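All remarks here apply to the structure that follows.
What you see is part of a larger complex, with each chain still in position.
Just so it is clear, A, B and C label the chains in written order, and each chain counts residues from 1 on its own.
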């Protein structure tokens, strides 16, 4: 991959104030600025819509899916789309949220062999069908979710997360977005105290 | 397809004021409420992000792509994703914007045989690769666009529109969203005066 | 698509008398000459076999499939083969025969979401398997048809129509055959009286 990307990251100080503030907040919390925050910022209106959508799906509290499960959907479907940025970045968050240092690599290579409970397997089956053949989704797919206690609202969450990160995967791959080196190791080793 | 959808359209009066206002505005302009406006409104935060993103891409003025060309990307890639709602709805808008009553059906079936100039063919080649194999996009794909006068910013527009409607396609197909009957005929016959 | 086709349409007066007579008959009935009648006429022996086959399947009276259902098979499988001519031309006839102005666009984009009864859905499932994976057809596929009242003779009709238009699709696409503009609008609006 080219070392001089076609769409260079903008300078933090050139960004609109609301975006700059959010970037600084993320940097404060994570210790670094994930590249996606800068890469998309060259288009402020798109940036704002992207993160509003992201937050509506990934941060909301009243979901039948844990935050770790949502990241598991992202990691699994992003791997199906071969998106380097999202697999590495969201795999890191998945490891942290689920407190399972091995699970991200497992679902990225083959979620069918991952060490996860049947409920999460059903969740990923639905997500993968939305990712790869959404036009074939039918009642049987919803019933398979219901059998594991998921509601239709949970199905919407799974579908929307998959669909949103399908967008994200395409933007990251098309533009050559590379994951920050920090992500690769996050959640693999106990945090130093 | 079930006549009693899993995710019924909400009542207009139950919607938050900003959403209700936008829906009424669209109804005023189009003469009917396109189903996507109601179907997504059951989740206000997602609705707002969705339409903010949509408007950032589809309504912006400073693009190398005409509005008709943007709708052509939507129609073509939505057909590749077999999304009934988006092909029918955006095919209608494409016919109107391009003032070409035949082009939507052509790109939906096989854009390679559509009666479009080489520039638009190159635009759709790029869009289809973002749609179907974004992880394989490389410098040669950008160069093919440049040969027709597209800039890297135009490439971003093509990719972002494709990626955004990939999200839209998956939400519409998964949830069984049906196009309003009005769309099927729009732009096919001269407007009555 | 090239405006100067590789295989130009022959002049009507240069055709053998039997072919010329049939073309004039069609023109009389339809008000125009569908391009397929001229495009194939450059090879009279193939023309005669093609239309004999067509008529044996599409015009015969003693079939368990209505003529509209036969056109529905053509439209659906031609879309799977991305054949512009057949989707547009037979979509028009489908609209007229079924008296359903929306159904052709629906089955062309995604027959799984089309507003059709379960019987027609089963018919199209069988047709699509013949179209895409005929070597995998087995007893279970026939039983699925029987469950909706189709006989083995009906299965033959479905398969033969699909197979014949698979031929037609390939000839039309390979030779750059374009649908007549008249087809796009047929059956969408009530006939003027």
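Note that a contact is a pair of C-beta atoms (placed from the backbone, for glycine too) under 8 Å apart; a residue touches a chain by one contact, two chains touch by 3 or more.
Small disclaimer: the values here were computed from a predicted structure and weren't measured.
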Open item on the list: Whole-complex copy count for this homo-oligomer, where the file places 3 chains?
Closed with: 6
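We adopt the following convention: only the chains that are shown with their structure count from here on.
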TODO: Work out per-chain C-alpha centres and flag the one nearest the whole-protein C-alpha centre.
DONE: B
- [ ] Find the geometric centre of each of chain A and chain B from their Cα atoms only, then give the gap between the two centres in Å, rounded to an integer.
- [x] 24
Open item on the list: Suppose each chain is reduced to the average of its Cα coordinates; what separation in Å results between chain B and chain C?
Closed with: 28
Open item on the list: I'd like to verify one number: the distance from the centre of chain A to the centre of chain C, where each centre is the average of its C-alpha atoms, in whole angstrom.
Closed with: 44
Task: Residues within chain C bordering two or more other chains - done: 110, 112-113
Task: In the complex with chain C, residue positions of chain A that touch it - done: 135-136, 138
Task: Of chain B, residues touching chain A in the complex - done: 2, 6-7, 43, 45-46, 48-50, 52-53, 55-57, 60, 81-83, 130-131, 134-135, 137, 139, 142, 152, 155-156, 159-160, 162-164, 166-171, 173-175
Open item on the list: If we count contacts the way the header does, which residues on chain C are in touch with chain B in the complex?
Closed with: 1, 79, 82-84, 87-88, 101-102, 105-106, 108-110, 112-115, 173, 176, 178, 181, 184-185, 188-189
